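So the structure is just underneath, and the comments pick up after that.
Every protein chain of the complex appears in place save one, which is left out.
Going by the order they are written in, the chains are A and B; count residues from 1 in each one.
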Amino acid sequence: MSIEENKEYTPKIIVFACNWCTYAAADLAGLNHLEYPASVRIIRTPCSGRMDPNLVLRAFNRGADGVLLSG
Amino acid sequence: MVAVAQHPNIQLMTMAEVVNVDGYIGNFKVTIKKRAKYVDWDLCTGCGTCMEKCPTKKIPDAFEMEMGQTTAVRFLYPQAVPGKPFIDAEHCTKLLNGKCGVCEKVCPTKAIRYDDKDEIVTEDIGAIVMATGYDLFEWEKAYGEYGYGMYPDVVTSLHFERLSSSSGPTGGKIQRPSDGKIPDSVAFIKCVGSRDDTKGKSYCSRACCMYTAKHAYQLKDKHPDSDAYVFYMDVRATGKGYEEFYMRSQKAGAKYIRGRVSKIYPKGDKLVLKTEDTLLSKPMEVEVDMVVLATAMVPAEGAKDLAKIVGFTTDKDGFFQEAHPKLQPVETFSAGVYLAGTCQGPKDIPDTVAQASAAAVKVLGLFAKNELATEPMISEVDYNKCSGCEFCVPICPYKAISIKQLAERYHGQQINRRVADINPSLCQGCGACLPACRTTAITLKGFTDEQLVAEVDALCL
Partner (left out) sequence: MKRRVGVFVCECGTNIASVVDTEKVAAAAKNMPGVIFATNYKYMCSDPGQELIKNAIKEHGLQQVVVASCSPRMHEKTFRKAVEDGGLNPYMFEMANIREQNSWVHKDREEATQKAEDLVRMAVSKVLKHKPLKIATIPITKRALVIGGGIAGMQTALDIAEAGHKVLLVEKEASIGGKMSQIDKTFPTMDCAA
């Protein structure tokens, strides 16, 4: 890595995480201090069944670079 | 068994089946069909005179795996609980063509009722425990190489249990079914239907390794001169004291041969097994008098339909689906419905008892409360927006949505409109109904569209 590097492009990722599995897994990742980029932001959902496609579109619409739906 | 029948808090309903379940946790309405017994059990003393005198004596006895014969009016088996007889309507000549009536004449308490009818009762129930058990895999339909059930001396391990039982058809002498000869040699084949993707089930039935070890041991115990060959893929003796028992069986003289039997064919009055000893990489043929198949456990007949009636799901093999394989092994996806024993998956007796007690604790935990608080973060229908399309009804994994009639005034007229209605006791707040709702009539309290959109916006902008 060179010293005069520009700030690297880091995509903004929105995660929709099911409360019962993925959200708990993200907590577990925390418990084990597993590192991942800070540009990942997690939104808790009660279940992936709750996910409406409109929410994904909304996230892209508002500037998210990636959306992860996990449950 | 007797402890169950005598317990003042336990009401027994035998020859009965659950036909419908309505309601929800704490408040189930269960409809039960009590099949006609043709004997008034309140009057019957269980003396057994009717069974003694019944002239229809040649019915193959299902309890004895059809290795014995029984009567039309009978106890299921001599130690049955409750100790009362019933009439088998399929075989009773009186019920079939009106002739006979012997049991009615001989009954000292006049308890016989030829006009008995099936009865439907409805019971108020707070919690349900499913304990429907297992059946044996029908090997006769799948295993042509073992003779499709054509050879009388190729039997299942349950047959062997009856043969070695002192109350069984042979009085505990191990005799082969075809000619009653005490076998000089018995082959036990494990994993018949288990761990066999092509013909049977992919899972391990978990109890067979041990009961086969027990059978081999019993054979050597009762008839020390008989040979016991056990054909196996692996020996899975994982419980407490199991490995020791398996060793005990080997010490008693059971011969373990690692290999699948590829063919059984008769030769004189013997059966020849073609197999391979895979530890020696040597094909071999073994002549025996009798073959015992350790067939797979499969869900009890009708289990799938019952799951549907009670309102929960089954897994790919038809066993009842637990809510979580590790953390909620006795709960189902339906609140207030719990699982015990082999209806959830194959297991042996110690595990069954442990799970049964666990299920009891779950019920008692529920009964320890006087009232149940419902989670408020659940779905709600705006009746004004609901078009009654019913898309949400099949989506709901908890059967919480039903359609109700809404009386309304429309242009001065009284009309009934169909709308979706959510039962707050059944709804678990998963929100799966929301994407299915075309008119956005359903909202999930605490996770509304508005709220999730606000979260997305707050993060993205």
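Methods note: a contact is a pair of C-beta atoms (placed from the backbone, for glycine too) under 8 Å apart; a residue touches a chain by one contact, two chains touch by 3 or more.
Remember, it's a predicted structure, so these values are computed and weren't measured experimentally.
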Exercise for review: Based on the whole complex, identify which of B:Asn27, B:Thr45, B:Thr278 or B:Asn384 touches the chain you can't see.
Suggested key: B:Asn27
Exercise for review: Write down which of B:Ala360, B:Val393 or B:Leu406 is the residue touching the left-out chain.
Suggested key: B:Ala360
Exercise for review: Against the chain that's been left off, what residues of chain A make contact? List them.
Suggested key: 19, 23-24, 26-27, 29-31, 33-39, 41-44
Point to revise | Those residues of chain B which, in the complete complex, touch the missing chain | key: 1, 3-5, 7-18, 24-28, 30, 32, 37, 63, 65, 75-77, 79-82, 84-86, 123-134, 158, 161-162, 164-166, 168, 172, 210-211, 213-214, 218, 239-242, 244-245, 300, 306, 310, 340-343, 349, 352-353, 355-357, 359-361, 363-364, 366-367, 369-377, 424-425, 445-446, 448, 450-451, 454-455, 457-459
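Going forward, only the chains that are shown with their structure count from here on.
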Review point. Cα centroid separation between chain A and chain B, in whole Å?
Key: 44
Point to revise | Residues of chain A that touch chain B when the two form their complex | key: 12, 14, 41, 43, 45-47, 49-55, 58-59, 62-64
**Study point:** chain A partner contacts - residues on chain B that touch it in the complex
**Key:** 377, 395, 397, 429-432, 434-435, 444, 446-447, 449, 452-453, 455-457, 459-461
